[in-house]
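With one protein chain removed, the remaining protein chains of the complex are shown where they sit.
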Amino acid sequence: MINVALVGAGRIGRVHLESLTTKCANDVNLHTICDGVAPDLEELAADHKAKAVRDLEDVLKNPEIDALVICTPTDTHFNVIQRSLSAGKHVFCEKPISQSLRETLDVAELAEKHKKVFLVGYNRRFDLNYRKAQEIVTSGKIGQLQVLHATNYDYPGAPLEYLMDCGGIFMDQVLHDLDLLRFYTQSEPEVVSAMGNANAFPELRTIGDADVVNCIIQFKSGVIGSVDCSRFATYGYDQRIEALGTKGGVWSENKTTDNIRYSTSGGTLSDNPMPGFLTRYMDSYANEIVSFVNSIVNNTPSEMDALEAIYSLKMAAACKLSLKEKRMVEISEIKP
Amino acid sequence: MINVALVGAGRIGRVHLESLTTKCANDVNLHTICDGVAPDLEELAADHKAKAVRDLEDVLKNPEIDALVICTPTDTHFNVIQRSLSAGKHVFCEKPISQSLRETLDVAELAEKHKKVFLVGYNRRFDLNYRKAQEIVTSGKIGQLQVLHATNYDYPGAPLEYLMDCGGIFMDQVLHDLDLLRFYTQSEPEVVSAMGNANAFPELRTIGDADVVNCIIQFKSGVIGSVDCSRFATYGYDQRIEALGTKGGVWSENKTTDNIRYSTSGGTLSDNPMPGFLTRYMDSYANEIVSFVNSIVNNTPSEMDALEAIYSLKMAAACKLSLKEKRMVEISEIKP
Amino acid sequence: MINVALVGAGRIGRVHLESLTTKCANDVNLHTICDGVAPDLEELAADHKAKAVRDLEDVLKNPEIDALVICTPTDTHFNVIQRSLSAGKHVFCEKPISQSLRETLDVAELAEKHKKVFLVGYNRRFDLNYRKAQEIVTSGKIGQLQVLHATNYDYPGAPLEYLMDCGGIFMDQVLHDLDLLRFYTQSEPEVVSAMGNANAFPELRTIGDADVVNCIIQFKSGVIGSVDCSRFATYGYDQRIEALGTKGGVWSENKTTDNIRYSTSGGTLSDNPMPGFLTRYMDSYANEIVSFVNSIVNNTPSEMDALEAIYSLKMAAACKLSLKEKRMVEISEIKP
Partner (left out) sequence: MINVALVGAGRIGRVHLESLTTKCANDVNLHTICDGVAPDLEELAADHKAKAVRDLEDVLKNPEIDALVICTPTDTHFNVIQRSLSAGKHVFCEKPISQSLRETLDVAELAEKHKKVFLVGYNRRFDLNYRKAQEIVTSGKIGQLQVLHATNYDYPGAPLEYLMDCGGIFMDQVLHDLDLLRFYTQSEPEVVSAMGNANAFPELRTIGDADVVNCIIQFKSGVIGSVDCSRFATYGYDQRIEALGTKGGVWSENKTTDNIRYSTSGGTLSDNPMPGFLTRYMDSYANEIVSFVNSIVNNTPSEMDALEAIYSLKMAAACKLSLKEKRMVEISEIKP
């Protein structure tokens, strides 16, 4: 049994709390819940027979605690990760580590130095559909991989103020798909090219950002990957990937809420893609926590460490530059 | 807040325990867990801050307890329901109440007499797919209903000893589909005709039962309903219904675990129907408990009471007789 | 090269004319077109460099003519077939031969006696979808066949006067599905049970007919077959069959005109089944003529002879009786 502290008891924190106490109940003792502001912290902790703690330091200096599950706001991730690894804790953190390549590399070095499990929650890697498709691709069932195409249309969409402050569409949204391209190709990205427009949110133009983008990435292995991304679709959360290999193709399609068809003289109606990330990716949030716990318990490598996160981060930075400077960008241009 | 006792802490009991303590947490206080044999009863109850009780009488005579969720073995249902309603408790019980029409009518009378909520868990009525399709049908969106056809192929299948002792395929398995026909038609069944064979389990012939059956039911409203049922399919748990109306049609299709397609020169491969009732119907088990709790809290009628259960019970008895005597059977022949 | 006469130049006659002169052009010389009433007969024949003939006798006594493709009105089929076989011609005729069991047996005997190819156009047997599904079933790919279920909902539907004069829904429409059950089972039907209603066309009740029916057929091999049939669907011509075997299942689904999906906030819309038998079954009309010609040229047995047509005819007669007398009917009750 490992003692785990949940750090950050917001929406996604409570999702992970559920996984820790049900799916991981055989391996995990929920030791502490730490949150600086949650008004119901005491009650929440009591319900789960855990300690309620306001100050992260009290978690870090407690030698009973083996691992932290970090669900604090995005801009605190790097600081909390750094302190936690330095305190000798295993760390799970929601994505992203940081938008800084330097800081991401620092995390990789810290985890290596302290020989601790570090797993960052690029949750699509832990989603049943994306993972099964990846296994088909990497197992060679479709031969040598040639083409990848991911589609990521958000729904119901984030407010403009979030969009203006999130680091841009590549860092915030396309990052997931770029990580999938790495996950499927297992190869090094070499060149990117990106185009985009801000039709729905013209204000984004003022910061050089877009609400609809397409990017191509050339990988060392020869694979051509591309992503279509939009800040909002009106018919549901559209999340797909497809792959062409020398012996076949794979398609990971959308999940729907129901499986009803209904036909009248006007046509045949069926359900739209699921209405948002929490319903669509609920399984992946549990799976990533299980993976983290398994790595600690079985002493196996993290399935998604900081070095692996470098690839998508570089691609996102290169795409951002490509969109801004209207030119192809080599990954080698992106420096820490 | 209502005080609920869970009676029977086996597999399905623990499914309902989860629903009571999560989905219904705002309305329900889990007061007691009662089980005569579960070795971990004390621990389970402690985990949920509930009392552990071995004897049902201790539940029935406790005035703090408002409602019972009964998950005891099938052959005890009638006895436990009867005693619970007589003790003035609201009662949820897994299907069936009893294979006896007389006992089912007794339960209806007891619930009426004591003015208590009684809900029997015909879980398909609470499954998202079956319910959405039913709403399309009963809302008139496909016009006047004309034809219903349900398919129910079990997977991975029950062992022969269970099949020999369960009351036969109509009482045990087709009962669900017959209940759906009633749910969709809202009409009285009038005549049935059934045929069947025992190919996989020839031993069933010795008790006049079959492992593959088809039955037709004529309803008073004019609808022709039918069911294809098999004790096992090799490709997954095949659970469908379709309806034809004067203005359209509805199809409730199978759920699959993933949404992957994979094409090679040999064809395009996709996922099979889900691998069994616990994965396929997990949502419905939670929904039926929520419905029960809502009826108590809001003082609304049960969504599935004993009188409603009479319809499918009569149809199942008539089908059983039709198969045995190789003739059409009028529902009016079936007497308590 | 064989010399063929087309007898009957109506709508379906012209469909077969096209097949004879294109698909069969290497084997067939279209020698004569015979039609008693078509106003453009001379022109039609000239366009195809064929003789125009008004009187069937001129075809029958012409020794140059090897084979007849008969597309005359249904009630003339038996007479024309009988005379043609007696004149020593190979005969293709649209379904049905006759609604009389006696006459159908006579045709079987005549074909046998004169050693001529006789093929009756039960066109679903020659449709790509139905045939591929049948091959999967009969090849054993799904193990031993257990259950068959066919759906046949007409569109846009026939006028009441046709319905009142066609011999009833079983003889006219369900006959196709009953023939499919025979085609797939390769077994003898033993007992049938049928129910139905006349909701859309209540006048049909006056002649003991229905516009919506369901029937079950028990086969000697143990297979339970059933058919859902309606005189009209509002969303297209719904034509399906499905099979369950001990190792798997097969579904032959509807064809659509296009392959477009279109999603908005209201849901995802796709195309309905094709709008009628001529578009849906166009391929089968060509295939049945090709099969007929191949049997003559290669001296191989007819793929659909009069003896094979007996099975569905008996089932249809038994279903008609079952609907009328509200009882199960043994096939052995149906006598010539």
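Observations on the structure shown:
Letters A, B and C mark the chains in the order given here, with residues in each chain numbered from 1 onward.
The rule we apply is simple: contacts are C-beta pairs under 8 Å (C-beta built on N, C-alpha and C of every residue); 3 or more make two chains touch, one makes a residue touch a chain.
Everything numeric here is computed off the predicted structure, so don't read it as measured data.
In the full assembly, the chain not pictured is in contact with A, B, C, by the touch criterion defined above.
Checked against the full complex, the one of B:T76, B:T138 or B:T234 touching the unshown chain is B:T234.
Of the listed residues A:F78, A:Y130, A:F183 or A:Y235, the one in contact with the hidden chain in the full complex is A:Y235. Shown as candidates are A:V15, A:L101, A:L128 or A:A200; the residue that touches the absent chain is A:A200. Within the whole complex, the absent chain has one touching residue among C:L128, C:I207 or C:L278, and that is C:L128. From the set B:E18, B:D47, B:E112 or B:D271, the residue in touch with the chain omitted from the display is B:D271, counting the whole complex. Touch with the hidden chain on the side of subunit C covers residues 128-129, 132-133, 136, 141-142, 247-255, 257-265. Against the chain not shown here, subunit A presents residues 143-144, 146-147, 149, 151, 153, 191, 193-197, 199-200, 212-216, 218, 222-224, 226, 228, 230, 233-235, 238, 244, 246-249, 326-328. As for the chain not pictured, it touches subunit B at residues 234-236, 263-272.
Methods note: only the chains that are shown with their structure count from here on.
Closest chain to the protein centre (all Cα atoms averaged), using per-chain Cα means: B. One copy, subunit A, sits rotated relative to the other, subunit C; on C-alpha atoms the angle is 180 degrees to the nearest 5. Taking each chain's centre as the mean of its C-alpha atoms, subunit A lies 40 Å from subunit B. The distance from the centre of subunit A to the centre of subunit C, with each centre set as the mean of the Cα atoms, comes to 58 Å.
Counting partner chains per residue, subunit C shows two or more touched chains at residues 234-235.
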